[in-house]
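Yeah, one chain of the complex is gone here, protein chain that is, but the others are all in their spots.
We just call them A and B in the order they show up, numbering each chain from 1.
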Amino acid sequence: MPSELHSSKPPPPATGESAALRVTLIVVALAFFACFLLLPLILVFVEALRAGLSRYVAAIANPDSRAAISLTLLVAAIVVPANTVFGIAAAWAIAKFDFKGKSFLITLIDLPFSVSPVIAGLVYVLLFGARGYFGPWLDAHNIQIIFALPGIVLATTFVTFPFVARELIPLMQEQGSGDEEAALSLGASGFKTFVLVTLPNIKWALLYGVLLCNARAMGEFGAVAVVSGRIRGLTSTMPLHVEILYNEYAYTAAFAMASLLALLALLTLAIKTTLEWRYGDQIAATNGH
Amino acid sequence: MSTGARLVWKRPSVIPGFGLTFGFALTYLGLIVLVPLVGLVLRNTTMGWHQFWVLALDPRTIAALRVSFGSALIAAAINAVFGVVLAWVLVRYRFAGRRVVDAMIDLPFALPTAVAGIALSALYAPRGWVGHLLAPLGIKVAYTPAGIVVALIFIGLPFVVRTVEPVLAELDRDVEEASATLGARRWQTIIQVVLPPLIPAILTGFALALARGIGEYGSVIFVAGNIPFVSEIAPLLIVIRLEEFNYDGATALASIMLAISFGMLLTINLIQSWSRRRFGHAI
Partner (left out) sequence: MDIRVVNVRKEFDRYPALHGVSLDIRSGELIALLGPSGSGKTTLLRLIAGLERPTEGAIYFGNEDASYKSVQERNVGFVFQQYALFKHRTVAANIAFGLKVRPRDTRPSREEIRKRVTELLDLVQLPGLERRFPAQLSGGQRQRVALARALAIEPRVLLLDEPFGAIDAKVRRELRVWLRELHDKTGHTTVFVTHDQEEAMELADRIVVMSQGRIEQIGTPDQVYDKANSPFVFSFVGEASELPVTVSGGKVWLDDRPIDLSGVADVPDGPARLFLRPHGVDVVCDRAGAIPGVVSSVRRSGGWHHVGLLVGAARHKIEVQLPANGSQSPSGRITVLPRHWRLFPR
């Protein structure tokens, strides 16, 4: 006897949750997400623009802010290329060669991720601070590391050097040395091989790593706070300047500066996501950042 | 360029550049990481064991460690639960805006900690968006230990979600169907068949969030209150000691935190190798 289509609600698929449960889970997840992740982000922009656009621009354009911005950009301009060169060198050494101590090297590269940024700053103060090991010597020669640009650069480098290396190492290990060996056998020099063969193979992962390195370099707070002394206009990076303004109750100005950093974060996320969608297989995703 | 013929610990290879790249990498690491760390260790040794223990067992130090570790633990636990729910919803269900939400999970990685800090502080202050909703209920978040937990939830969320998502996505659906054909109801299937392979990933995400939370500074200090013995986190105490030129005190505390970090790293590695043995693969 043929049966007509049941008019009652169809039961859930054999291996799924009921519609009610699904909706509940989605709502709970999104609520959690909105509450803890989205809300702070939205607040930054709302507070920054609360007093109007002209106040916003004024907050960003005043001399101290501009000094903070240019210092941040300067630090990034030094740190990111240096770490990129390091990342490429380390990845080349690790991926193309077999040697004892390779895993020790890799662990060392992962170190900053397990260390509090404050400790990253601390170790430099212990070396170069007024009461540090080299303190008196530096003083005698009138060299300023702590409370000056070199200290900030060092601390930022410590915190951000793994990013490029960590993106390149697994990818280059996966790619192996076949292409390079082929190029060498055809007579290319080492450098040419690198530029013409290796670089194209790793370009997206390289960009990805540089992006993350840059975001962290410009946004680093804890390590820089320890070494910089927060001298307004001289050794305040953007994140530090945000702190100074906030502690002075200059909320609009603080959030204005913060909004620039938030925009940078969103831009980084957008490019990062695009790279993952388009070139995911050429980036060899790693877990945890 | 020698390819290491004299270095017996490296396998000879036709690829050039080992000396250059390895040397550069090692020098760089040495200068940036090893020398400073050695400085830290030296500081400890000049201090001597006795002095170290006096500083380490100082009540304020212990309190700071307790606050840091305790808040990180609670935050990581909350993230473990909701992170799994988020990962599940993002992997298994389709809904409007799913891809955007997925991309935004990485926000705490990309956003500077100071920005997160002031935003959370403004949000949960008594007159903040959320703070003023909770105030009538007598719940205070900003400037209390609860604020620390909230900040650490923000910081740690991506760790759990990003570690669980790929494992969840890789799960074979036919084991779930097999379980259903054998008579298991959906909740039985979830608990007995779906969850067990996820455990290593959940534990790893939890440990990563915990490790990050213990050392977190920028996003916490604005919302924490920073009252010694109550809501003062260990990294803040290090900074305070440095500003007082109490290098020894700062070093002692930093060394303890480093030891905890290494302990966590070790734990994570152990989870990975346990997972490899039990399930035949790392997380």
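Methods note: contacts are C-beta pairs under 8 Å (C-beta built on N, C-alpha and C of every residue); 3 or more make two chains touch, one makes a residue touch a chain.
Everything numeric in this text was worked out from a predicted model, so none of it was measured.
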Which of B:180, B:233, B:252 or B:268 contacts the chain that the document leaves out: B:180
Chain B residues touching the omitted chain (full complex): 172, 174-175, 177-185, 188, 192-193, 196-197, 278-280
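The rule is simple: only the chains that are shown with their structure count from here on.
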Euclidean distance of C-alpha centroids - chain A vs chain B, Å: 15
Contact set on chain A toward chain B in their complex: 12, 14-18, 22, 25-26, 28-30, 32-33, 35-41, 43-44, 47, 85-86, 88-90, 92-93, 96-101, 105, 108-109, 111-112, 114-119, 122-127, 129-133, 154, 157-158, 161, 177, 180-181, 184, 190, 194, 212, 215, 218-222, 225-226, 238-240, 242-243, 246, 251, 254-255, 258, 261-262, 265-266, 268-270, 272-273, 285, 287-289
Touch list for chain B against partner chain A, complex: 1, 4, 7, 9-11, 13-18, 20-22, 24-26, 28-29, 32-37, 39-40, 42-43, 82, 85-86, 88-90, 93, 95, 101, 103-123, 129-130, 150, 153-154, 157-159, 162-163, 166, 173, 176-177, 180, 186, 189, 204, 208, 211, 214-218, 222, 234-236, 238-239, 242, 245, 247, 250-251, 254, 257-258, 261-262, 264-265, 283
